[in-house]
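If you scroll down you'll find the structure; I have some questions about it.
Selected chains from the complex are presented in situ; the others are not included.
Chain IDs A and B follow the sequence of writing; residue 1 opens each chain.
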């Protein structure tokens, strides 16, 4: 931790008081928090790290009872007790469930399991966790045909996930979901636009505030004519496998269509760039994807140029693009930098990347952090990790670097954790 | 700031005493310093960051009076008061103009504007600013047809800028400038070489000491025959649009021709690699260019191999190449590392990149810093930023890392800021 101890501690105390907004998670509205310890240990960070450290993938078979799976996971996790991910688990266990220890062992997991099960029964548990985490609102990631009626708008903000629409439109199920979600038959570009518009209407009515997607590193915007897009779309709707050039036209066209809707509906477009899906097929579920060094945001920039009225909230997945991303935030008016995604969500990487952003990007264009979590409990631990990194960076790379006062630093922290997300997403 | 407080402070005091040489700027010899506050706020760092933070590009229309433009800029700059660029502005305002505050506001800008206008009238203002900045000489960047007669050689060192010659020779104006600057008609390769030689003669006679250019990331040296170059040159001189392969031959051939002249005239070749021009066309003037992650210096290396007698002073634009650049300085005899360019000119990036260089590149092959400024006032603030980073890195990554004593560290600082530039450029 950089920064002089006292200054950093004072800043951390202030940062901990800020009621944050979490602009991206995968929390399911119907089951936002864990009901069992297995729910917590089932987070892909733990299953993939346990598998990486040697645990067979079969150990996680759904039909195996908790009494077998959990002790096996606990044994495997001993090999990862150095990691920040393990640190999240211990921190949330201690703060949310009164877990007294620093390591999860075969001797103490049952007590924690009982605490998790008991807490899950308490009415208002989701709100309670968010209160304890000092989180005001948590964004969800919702599929195009998802029922949004049960979402508690006091806690959650829906966001339309469009990964399938952009990347897998040739799959019949994706088309079917779009038709279900919109009530519109999709047979051509006109139908597609009607269907997407209907979905956006439905999402807006349900309180949604953004469109979000993750892109593979090979994605590049290409030019095409309306006719070219129509042809590529037709092939996809007939379920024909995507020939490469046509697939690029289709994907670019879908990004344009969605950007146009973001413009019309006033939604920011959250884009997480650079994940290669199924790069490691032997991995556990959700543990098969990898970053790829050596890529650039350049292929995405034509979209920002074409839609100046849309705010793009960008994340990248490799450290080799961290400074490129900062330069985009510095120069491109409709680019906002957002959080520290997945494989970059590690303090050693975050600290320097955050310091760089803070020193060259307008403070109004930085969304500090999002959790990317699947269960609400992780918001506490992940945001607390970020709060510590932020306090350290503000101390060392802002106040001690002579860029501003301690009071300025606290105001910046408020922007990053709360005010920028609220303004950018019109909350 | 890394490094123990006391050691760093002692080193900073020594570093501040060193009279530095600035090997690259865009200062115009005829108007080297600001005459108005608008001149200072017109630096592209402020206009592009204000635009990035939301100010419309039209706000900067040349015909708008200062009384409208400045307050609008001041309001916009509130969103960037976290950045190091804002820090430069405040530092130079305080040190060069007696500005008493830490933030520029609608309430205090008029006082600063009066101070700038008044100071501009003082005789010997340029020398005064350089004295206060502890800068001995500042390199200029001069066009091929520029009149060099009025340049004050006690303060400034001309440098021949060749961006146009290498990248835009098909534009009639570029050819015309070359003919004007040389007094030689250019119709073929022989004429081109005569013209370039005449320009170099003229520049040397005016005290010039280097050739300099910035290259786009897609630049790659390619092999070609004299006939191939002649054909490519012929097409360019006829103004024919550059077909890709022929354009590569032309650009490589121009880099060879210029390198040959650098060898013959004993000029180092300053190359700044990796800027993509007009990547963001909606940006303000000079705020449309971006770095690109994922590239390599490998395409430039054949030039270093072919001209071992030419010293190439290299800069890169993305953090993903910072360690590659250090390896080039470590291995390749005729490569010198120079400064921290543009999007890398941010303390968080500079600190680690400088630490890496200091730990693995011969100390005689490091040019610490250049300002890249357009008005002399920024030399003070930019060099002072560098001096602070240098002191911190020398403290933490050299003395405390056990690589040498405090006295060794001070000697290294003298090399980086002053002695290496003087020796390398034969000042």
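The working rule: a contact is a pair of C-beta atoms (placed from the backbone, for glycine too) under 8 Å apart; a residue touches a chain by one contact, two chains touch by 3 or more.
Predicted model only: the values in this text are computed from it and were never measured.
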Per this structure file, total copies of the shared sequence (2 shown): 3
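We adopt the following convention: only the chains that are shown with their structure count from here on.
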Separation of mean Cα positions, chain B and chain A [Å, integer]: 38
Partner chain A, residues of chain B touching it in the complex: 1-2, 48-49, 51-54, 79-87, 102, 276, 279-283, 287-295, 318-320, 343-344, 346-349, 352, 388
Residues on chain A engaged by chain B in the complex (per definition of touch): 2, 294-298, 301, 304-305, 308, 320-324, 326-333, 352, 355-356, 358-365, 396-398, 400-405, 408, 412
